[in-house]
Structures are given as structure tokens and as C-alpha cells.
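Below: one structure, written as C-alpha cells.
Only a single protein chain was left out; the remaining protein chains are all shown in position.
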């Protein structure tokens, strides 16, 4: 098993089977020495596990788990696209979108769920730049959406 | 006429004349073998055609047409920057921003209007990664905004 997957398994995470995209876009795409991954939702076993606005129906802790699950799905898409996760050299940027109403301002704590997962997978090379922002709503009432750019070996 | 424009014309679309940017930014910029295009609004004949929040004042179908029109304007900016649309090799990523209130969760269906148009223009090479998110509001009360990164020949 590839090192990145082994490291994640030791941390208690399994790379999920990637959900194929059902429209005129792709879940992941290689451009030069970068891999772009489409915004992923907190899908688990074919259903959105965390629905609603963080700070309202969804707690900050669950929002963080939602971002973590999105990041796992990002890695699932990377694996499906690359065959082998060990082709990932590092993570360049993530976009972290948090569904919330006007009074919620802990987007960084929520998006940390994704950042921590990526660093658990890639080690220090997983430390990335990011934007963490609040959205009025997300697809399928997801609590979070995470997109990513990785560098490749 | 360039192949991409001919293909679009056969699909019933004309590349619009690009709106110049009026502030300290540019509508499109070449970086290495990529072309970045600024977020485009659903301008038509100098006016925003689709205004309001999708799911409220704007139907999902009109939201999709709004995203399609944004994507046409993205291609208009690419043509203005490159001279010839056939320099586009593929599409790497689009950012799809949908103006909506908290209860609206069909951002993917809306942004498909842009994804479909880009694939109509570029064929399979137009299949891109994307993020589709809801915004509390967009410039000039536009229903949608689409930005893009293309790869170049």
C-alpha cells in the first residue's frame, strides 16, 4: 500500500471510493505539475453526512468533521485520477467554503478539519495556502465544500 | 474562422465582444501555459441580463442561462486576450458563484450552464474541475459569476 494511504490508515482514515462527476466537468485534472481537484462535499456512503449551516443546525465540531470528510473525498478523487496517491508531492492551496449565516465567524476552525487531514496524509509537505470563507448556501445543503490544488512528483 | 468559434456558432452561440475592465485589473492574463480569466457577469449588450437571487427572483433555468452567458463572456475575454480562441487547449478550472439565499441548494445545476457551454466550445478537452458555491450577493445584482483557468497550446 502506498505510503500516504498507510499513514492515513494509521491515523484512522480510509480513502473513500471517489464519486464520479455526473455533469460536464471532472473531479480532478492534471495541469503541468499540479493536480486540480473539484470542490468536494461531505459525502459518505452516497449521502451528504453534514447538512445545514454551521453555527445554526450544525455545530462547529461537526462542521470541522464535515471539512475533514470533504478533504478525504478530495484525496479519494486524487487517488482515482492518479492511480497512486504517492504521486502527490505537496498541497498548494485549498478553498474552504462554509455554509453559514451572517453571525458566524469561525470559518478557520471549521476549515482546519480539512487542513489537518491533508497534513495527516502528506506530512509537512501537506501544509498549504488557503482561503476560508462563508457561503449563503452550498450544493445539496452541505455544511462545507473543499477544493484543492496539489503539486505532483 | 477558428474551429472553436465555428463549433460554438453551430451550437447557436456567438462569441460576444469583450467588456473592457474599468479598474486596476485585467479581464484575462497569460501565466506560463495557462490563461486566467476574471470573474465574468451575465452581461449582454452592455446590461446585466439576469439579476437577483437564483431560487428567489431568478428560476433555476434562468440561473443556468445566466451561467451560460457568463461562460460566453469568459470566452469573449479569452478571445480578446489571445486573438485566436484556438490557442485554448483545454479548461482547467472554473469558479462558479451563484447568488442565492440560505434555502437554495441547486448550485451545481446552475453552474452546469457554464460547464456545458465550455464543453460545447472545446469538446472533451473542455471538461474542467470546478467549485460551485452560493454567495450572499454578487456585483451589480448579477445572478451568477464565472471565472476560469484554461490551458494553452
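Labels A and B are assigned to the chains in the order they are written; within every chain, residues are numbered from 1.
By definition in this document, contacts are C-beta pairs under 8 Å (C-beta built on N, C-alpha and C of every residue); 3 or more make two chains touch, one makes a residue touch a chain.
Values in this document were obtained by computation on a predicted structure and should not be read as measured data.
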- [ ] Tell me which residue among A:2, A:34 or A:140 touches the hidden chain in the full complex.
- [x] A:34
Task: Hidden partner interface residues of chain A, rising order - done: 32-34, 92-94, 100-108, 112, 115-116, 118-119, 126-136, 149, 151
Task: chain B, residues in touch with the chain not shown (by the definition above) - done: 23-29, 31-32, 36-39, 53, 95, 97, 99, 101-102, 135-142, 145, 147
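Definition applied: only the chains that are shown with their structure count from here on.
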Open item on the list: Centroid of chain A to centroid of chain B, CA atoms only: how many Å?
Closed with: 25
